[in-house]
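Shown here: the complex without one of its protein chains, the others still in place.
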Amino acid sequence: MPNDPIPPQNEPRPRIPIRIEEALAALAIAVMGLITFANVLTRYLSNVSLAFTEEYAIALMVVMTLLGASVAVVRDHHIRITFFVDRLSAGNRRRAELFAVLATALVFAGLAAYGVRMVYDEYRFEVTSPGLGVPQWIYSVWLPILSAVIAARTLGRGLRILKGDEP
Amino acid sequence: MITALLFGGFAVLLALSVPIGVALALAGAGVIAVAGLGVLSLPTTVYTGMAKYPLLAIPMFVLTGLIFERSGVAERLVQFALAVIGKRQGALPAVAITVAMFMGGISGSGPATSAAVGAVMTTAMLREGYPRAFTASVIGAAAATDILIPPSIAFIIYSVMVPQASVPALFAAGMIPGILAGLALLVPAVWMSRANGFGERAKPGEPRPSIWQAFVSAIWGLLAPVVILGGMRAGLFTPTEAAVVAAVYGLFVGFVIYRTLTLRDLYEVLVESAEISAIILIVVALAGVFAWATSTLGVIDPIASGIVGLGVGQYGVLALLIAALVVIGMFLDGVSTFLILLPILVPIANHFQWDLVWFGVILTMKIAIGQFSPPMAVNLMVTCKIAGTTMEATVRWVGWLIFAMFLALAAVVAVPDLALWLPRSLGY
Partner (left out) sequence: ADYKAEYKLSTVLGKPFPWGVSGDRWAELVKEKTSGRITIKMYPGTSLVNGDQTKEFTALRQGVIDLAVGSTINWSPQVKELNLFALPFLMPDHKAIDALTQGPVGKQLFDLLATKDVVPLAWGENGFRELSNSKKAVATPDDLKGLKIRVVGSPLFLDTFSALGANPTQMSWADAQPALSTSAVDGQENPLAIFTAAKLPTLNQKHLTLWGYVADPLIFVVNKEVWNSWSKEDQEAVRAAALQAGQEGIALARKGITAGDDSLIKEIKAQGVDVVQLTPDQQKAFQKATRPVFDKWVQTIGPALVKQAEESIAARK
């Protein structure tokens, strides 16, 4: 139950605008809602089953989460405890900030790298999705792709901190 | 050794301001690598941690809360509450708490309710002379009832981790404790206002707004919790579907009835919900790595049996857990607390044969208190920003509010039926 829904005073300005991720994340959550609502409606108004749509909704949730996480990296909205770091000197605070940036980039770069192996494995062994029987990699490929995006966004933020554009 | 590395590494990363999900994943992956277990589990664990049907309810309930906030429902609820309570000292804090509880019946997250209530109440309270820090404290505390009064993201996460406790049962069980917590907050909030002479009395002959008109204007908002909870109770839909139906209801009210929403608003609400949900869900996903490490390295059982083996009896252990959670709650948000601690806590609860629904309510009440206990208090972060004050300044006021909700918690510990009577009567 984290996060403040209020934008920070200084909106960061990455060279590639985060509007891309924002628009796609908005689209993902909107389609998720529509799918689930259509499922409820058809169940009550007709005998047609849209049960298969659940698989799409869940896949979209994963995509939305990764896109939203990317936006939150740029805006520095991820939940973290700055209580102790705030009590350090300006220089040390900057070092801690850069350390946090590197740790974040490392985790998402790792997810991207190992994620590629996971997806390749699913592709090679022709794993199908449990609900609809479509190739599973179509869903899971977004994990490494978007993890790489998050890692890049994190490093971008690190650069802005180094240049002094962001505290 | 491994246990120390896992928890110590996590604590150090956290203290260095590394985002909580990243700290969990890094500590977990580090230990997995050191122990020579398969690091290939990493992407699978993260993916499956997110791709769960019950979690779909989270973005949907966040979306619902924001749609209702934008469509002006909170504002109308305030007018209605003002009309009922009338203008007197301590009236506005009481209105803020009541409206927060009602918004809690629509929204699933504390900070979202803090923002919604803060946006409509802060100016009014400042105008009547309530101090900024007091205003921020009351609204932040009031919004904490949100995760108890259904719908609640905390309960959804709890149910995902403890499937024996179903979402409908938890939702029903949170209702009475949530109302109790809200009522408990009323006492110190009104008392502090009176004692310090905050707020204005009605001048003689000042007209009172019509209760009926305010009621009619607020009816759509007042009905929303009925739609959400009634629909679930009547078996019309699952919790996930209830969230979507409520969102559609909110859009209908905003676009058709009140005509306060624009397409631009809708887009912004979608972006905001996606980001807020992502911040929660990415922690859920990354915490899976930590959980994988704890379960495969077998570090949980010794801790759990160590606590059980202290020989202090079930109430001793419960007191100990609550004390530990007070400290942890100062620094961690609710979802992370569940993700990290539930694997340890559930075996303990099972050992004492505690009802897992009741246990979930107790833990969630503790987490609710943590949401407005400085220094790490997500609700206060939001309300302080709106009221233009600092979290340090709230310390003077917030203590009594924490104490009051603590008493409510103690009541539910002592009388489990406060939580369990409603789900039992509803047949969950």
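Observations
The chains carry the letters A and B, assigned in the order they are written, with residues numbered from 1 in each.
As a working rule, a contact is a pair of C-beta atoms (placed from the backbone, for glycine too) under 8 Å apart; a residue touches a chain by one contact, two chains touch by 3 or more.
This is a predicted model, so every value here is computed, not measured.
Interface note: of B:Y158, B:W292 or B:W397, the residue touching the hidden chain in the full complex is B:W292.
Between the chain not shown and the residues A:P17, A:G133 or A:P167, the one that touches is A:G133.
Only one of B:A51, B:M175, B:I340 or B:I369 touches the absent chain when the whole complex is considered: B:A51.
Shown as candidates are B:F237, B:F338, B:F359 or B:F372; the residue that touches the absent chain is B:F237.
Mapped onto chain A, contacts with the missing chain fall at residues 43, 47, 49, 51-52, 54-55, 118, 121-122, 125-133, 136. Taking the whole complex into account, chain B touches the unshown chain at residues 37-38, 40-41, 44-45, 48-49, 51-54, 159-160, 163, 166-169, 232-233, 235-239, 241, 288, 292, 295-296, 298, 428.
Heads up, the rule we're going with is that only the chains that are shown with their structure count from here on.
Inter-chain centre distance (chain A to chain B, centres taken as mean C-alpha positions): 23 Å. Taken in their complex, chain B has these residues touching chain A: 13-23, 25-26, 29, 39-40, 42-44, 46-47, 50-53, 55-56, 59-60, 63, 66, 109-112, 115, 147, 153-154, 236-237, 240-241, 244-245, 247-248, 267, 270-283, 285-286, 331, 333-336, 371, 375-376, 378, 381-382, 385-386. On chain A, the positions that touch chain B within their shared complex are 1-6, 22-23, 25-26, 28-30, 32-33, 36-37, 39-40, 44, 54, 57-59, 61-62, 64-69, 71-72, 75, 77-85, 96-97, 99-100, 103-104, 106-107, 110-111, 114-115, 117-118, 139-140, 143-144.
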